[in-house]
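Omission of a single protein chain aside, the complex is shown with its protein chains in their original locations.
Then we have subunit A:
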Amino acid sequence: MGVALTRAAQWTSAGSGTGTLEITPLNESLLNDIIKFVESFSSRHPQEAAFVFREPLEWKTQLDYSVFESGYEISATTVQSDERDKDDQPLLLLTASTIRVRSFGQLSRLLHIAMEKKLKEAQACLEANRDPIVKILGPGYGTIEGEDMSMLRLLDRVRKGGDPDTEIKMKIALLLQQLDMQLLNSSLKHISQEVRLTPAAVKNEVDLLKHFSGEGENTVLESLEYTSDYEFSNGCRAPPWRQVHGEICYLIVKPHDTDPLYITCSTAGVFLNGGRGKEKDDIDYERKSDVYKDLITFLRERSAKFVENIVKQDYTFFEEPTYEKHYRHMEIVDAEDLGQSQKFHDYSEKNAFERTKSPPVKSKPIDKKLEPSLKWKNVGFADSRDDKAANKAIKEEKESRPIVPETKKKANILSPGPIKKQSVSKRKVSEKSDEISESSSESEEDEEQPERHQEGNTDLPSEYWQIQKLVKYIKGGNQTATVIALCSMRDFNLAQETCQLAIRDVGGLEVLINLLDTEDIKCKIGSLKILKEISQNSQIRRTIADFGGLQIMVKILDSPDKDLKCLAAETIANVARFKRARRTVRQHGGINRLVGLLDCVPMGSANLTPHQEKDIEVARCGALALWSCSKSTKNKEAIRRAGGIPLLAQLLKSPHANMLTPVVGTLQECASEASYRLAIKTEKMIENLVKNLSSENEELQMHCASAIFKCAEDEETRDLVRHHGGLQPLASLLNNSENKELLAAVTGAIWKCAISRENVTKFREYRAIETLVVLLTDQPEEVLVNVVGALGECCQEPANRAIIRKCGGIPPLVNLLTGTNKALLVNVTKAVGACATEPENMMIIDRLDGVRLLWSLLKNPHPDVQASAAWAICPCIENAKDAGEMVRSFVGGLELIVNLLKSENKEVLASVCAAITNIAKDEENLAVITDHGVVPLLSKLANTNNDKLRHHLAEAISRCCMWGSNRIAFGETKAVAPLVRYLKSNDTSVHRATAQALYQLSEDPNNCITMHENGVVKLLLGMVGSTDETLQEAAAGCIANIRRLALATEKAKYG
C-alpha cells in the first residue's frame, strides 16, 4: 500500500512533510478500500491480526471517549484496550486526543467503533503515518521506489530461522503488498476515467473564450488574461517547478458579475487558486475550490452571467451532450458490427477537443497516471508525438470552426455538424464498399445470433463449475499443470453449446488466447485443439476475434511446428466465417501465409515420407482456412495476388477427397471472379473438376459442379467440359435427387453447359432432358431455376421441344408461370417461349391458358421478367391459332403492353417492340393499339443507339404503318430522320428492318422529303446491292417511292 499511497493518492502539497489528503473521489475510494481491508482483516486473518506493530500508529482522533465500550478500560483521561502485548502494554491507547494503535485487530475494532467517522479516522491515520508499513513491520520494509527487495530479505530470514514472528511478518507484508496492488489497480481505474487537460486544450479554450470577452452586454466575460506571457516549448505557462505538479497555466478571469477569479489550469482540471499576493508575481498556488474538468464548466459554476451569455453565442460544440447524441445518431445508421462501438468511442474522443487527446494505447494513460512528473517529461519538454497531435488538433479546430459574427448565428449552429457528417459519411462509403465486396456466397452464418444468456445461476450445469476450475488451473499453473488442465478440458463435450459458453463465461477464451502468445508449444497446441472445437459456435467465433485471437493465430502460421500450423489454420477456418474476421485475417497478412501453406510436395506421388505427409496435411488445413476466407471478394483478390491459383491447381491433382473438398470449395467460391474463371480454364483445372464429379464424396461433387456452373458462362470452358467427358457424370448425377444442394449445383452446371449446342446434343444422348422434366415438380426453387434454365437452353433445338412435350414437360412449365421468384420466372418464360415455337406445343400452352399467364407477367415489377415475358409472347402469337382473337380476349392486355413502351429498360423496350410487331399483324389489334397511342410512343424511342432495339423498333414501325394515317403520324412525330440514320449501323438485321420501315413510310410524300433531306438515297443505293433479297426489295421500293414523288413534283411544276 506504500506505493499506492505515495503515488496514487493526491496529497495537497506535492513536496514531502506532512501534507493532507485532499478529499477527492480518488482519495475517497482509496480510503474506502483501505478501510474495507482493515475492517475485514481480523476476521479473515485472525493470527496476523494479533501481530503487534513495531511502532504504534499514532494520530489525532476526533473520537469521543464515550464511543468505546466493552473491551476497553476507560478512565478520565485515557482509554486502554483490554488486549495487551507481551509486555503488558495496551494495544490501543487514547490519551487526550492522541490515539496509538498497535495491531490490526485493534485497528479494525476501532474502525467498527468509529462508525460514520471511520473515513475521517482513516484519513487522519494515513496523514500522520505516511508510510504505515514502516511502523507496522519496521523500517526495513519501507516503500522503496523501483525494485522492492524486502520480500526477498524476509524470505531469507524465514528460511534461516523458523521464527514464527518473521513468518507472520512475511504474511502481513504479502497481504499489504496485495492490498497495494489492489489499490493501485482501482485508483488506475479511477484515474483513467478522469479527464486530463493538455496545454493545447487549455490554450484552445482560452483563445476561444477571449473571442467572446470584452466590454459590452453580450460578451461572456469582461476579461480573461494569462498571468504570464511566456509560453514554454511544451505549451505551458506555469513555471517549471509548478509544471512538475501538472499545472499548465494561471488565468485571471473577470466575469461580469463577480470579482476577478484566479484560476489554475492543471492536467487534473481547473480550479481556483489563492490569487496574487501583494507582491506582483507571487501566486498562491494552493487549491481553493473543487476541480472542474475544463474552464467552461468552471465558469459556468461561478458566473451566472457567463451561463446566460454563452447560450447566446450558440456555440453548441461546448455542450458535450449534444455532441454525443449527434454521434450516437450517426452510428445507428451504419452500426452493424461489434467493431463499431469501438469506433464510436474513438470518435467521440477525437472530437471532444476540450478533453485530452487520449493516446491510442491503453497502457499509456496508466503509467501516465502513476507518475504525473513523468508525464510531463513525455508530453511537455520533449517534443513528443502527443504534443504534436494535440497541436494539430488545435489547427484543425481553428480551421473547422471559424469565428463567425453573431449575425450568422443560425448557420453557425450547424457548422460543426457538416464537418462531422462528412467524415462519417466518408467512413460509411468505405465500409459500404467493403460490404459490396463481400460476395453473394456469404452465408446466413454471418448474421449475428442473438446472445443467449444462461438463465439464472441456479441451474448452471455441473460442467460449468468443472470448467471454471480447469480454467483456474490453466491461469495459475505452470506449463505442466496447464497441459494437464487443457487435456482434461478436451474430455468435455466441446461440441455442446453449454460447454462452449461455459468456457467463455468463466473467462477461458481470454486465457486460451493468451496461451497462444506464449513460447510453449505444448500449451499452444492444447489451447488450439480446444479453440478449434469450440469455434464451431458463432458466438465463440466473435469473442475470439474480439480478443485478437486471429492476429495471433496468423502469426502462428509462421511457426516451424507443423502440428501447430495445422491447428492454427483449422481454427482460422472456423473463426473466419464472418466478415469482420475475414477482414482481420487479410489485414494481418494471413492470406499470404495461408497460401504459403499450400506449397507442398507434388500430389499423388507414391510412398511419401511421414515428413511429406505432414506437409500435405498442412496444405489441407491451409486450404480449409482459405476456403473460409475466400467468401470475401477482397480475399479472393488477395489469394490470387499471393500466387494461390497455381498452388490450388497443384493440389487439385490430389487423390484425396478431404484435400479436394476445401480446394474445390475455394475455387468454386472464387469462380465468381472473372480472373479465377480464366485461370481455371487456362490452368487446366476443368479436367480435374470433371474428374472429381465422379468422386464418392457428394460434397466434393457439389463443389465441382458448382465451379463448373460458375465457369461455364464461357464458351471455351463449356467445350472443355465436354472434351473431358464431364457431361455424362453431370447427367447421371441428376438421378441423385435426394441431396438438394448437390442437385442445385449439378442442374446449374447442366444449364450453363447447355448453352453450347454440341453439349445439348450430348445431353439428349444421355437422356438428360427426360430427367430434367421429372425434376420440374417438387423441387426447391434453387433447383427449379436451374432445371428450367437448362430446359430453356435445350428447347433451342426443335427435337428437344418435342421430347419435352412427349414426356409431359409443358404443363409443369406453364404451372411455374404462376411463381414469384424472379430468376425462376425469367427462366420459365424463356423456356415456355422456346416451346411455343412449335405449333403442337403451342396448342397445349394455349389450352393451359399459358399466354394469359405470360401476359400477366408483363405486370411484374422486375424489368427482366417483363422483357422475358414479352419475348415469350412473340412466338405464342406467331404460332397460336386465332392469335388475334386470343390477344383481344385479354382485357386491358393491349393497353398494358403499349404502356410498357414507356419503360426505361432497353431490353424491355426491344421485347415489347417485337411483341407489338406480332400483335400488329392482326388489323383489328393494330387499330386498338393505335388508339392506345402506340405511334408517338414508338417515335419517341427512335433516337437510340441500341441495335437490338433499333431492329425491333423498325420492325414495329413498319408493321404499324399498315393502319390508317399512321404513316403520316410517324412523320409528324419525327420518327423518320432517326430511322434514316439506322442505315449507318453495322448490324445487317437493323438494315433490313429499317429499309422495310422506310419503304412503308415512303408511301407518304412528306416522309419522302424528310428522308431525302437526310440523305437516304445514297445509303439505300448501297443497300440495293445487298445479297439480302428482302433488304434489296425494301431499299429499291423506298427509292422508287422517292423517285416517283420527285417525278410527280417535276410534272406538277413544269406541266
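Remarks
Keep in mind that, in the parts below, a residue touches a chain if its C-beta (ideal position, glycine included) is under 8 Å from a C-beta of that chain, and two chains touch if they have at least 3 such contacts; residues count from 1.
One rule holds for everything that comes next: contacts and distances are computed from a predicted model.
When the unshown chain is looked up in UniProt, the name that turns up among "ESCRT-II complex subunit VPS25", "NADPH oxidase isoform 1", "Calaxin" or "Magnesium transporter protein-like protein 1" is "Calaxin". Within the set A:N478, A:T820 or A:N986, the residue that contacts the chain not displayed is A:N478. When the full complex is taken into account, the listed residue touching the unshown chain is A:K522, out of A:R54, A:R287, A:K522 or A:K906.
When the missing chain is restored to the complex, the residue among A:L119, A:V134, A:L175 or A:A802 that touches it is A:L175. Touch with the chain that is not drawn comes from one residue among A:K36, A:K189, A:R490 or A:K902, which is A:R490.
By the touch definition given at the top, subunit A reaches the unshown chain through residues 174-175, 178, 469-470, 472-473, 476-481, 483-488, 490-491, 521-522, 525-526, 560-561.
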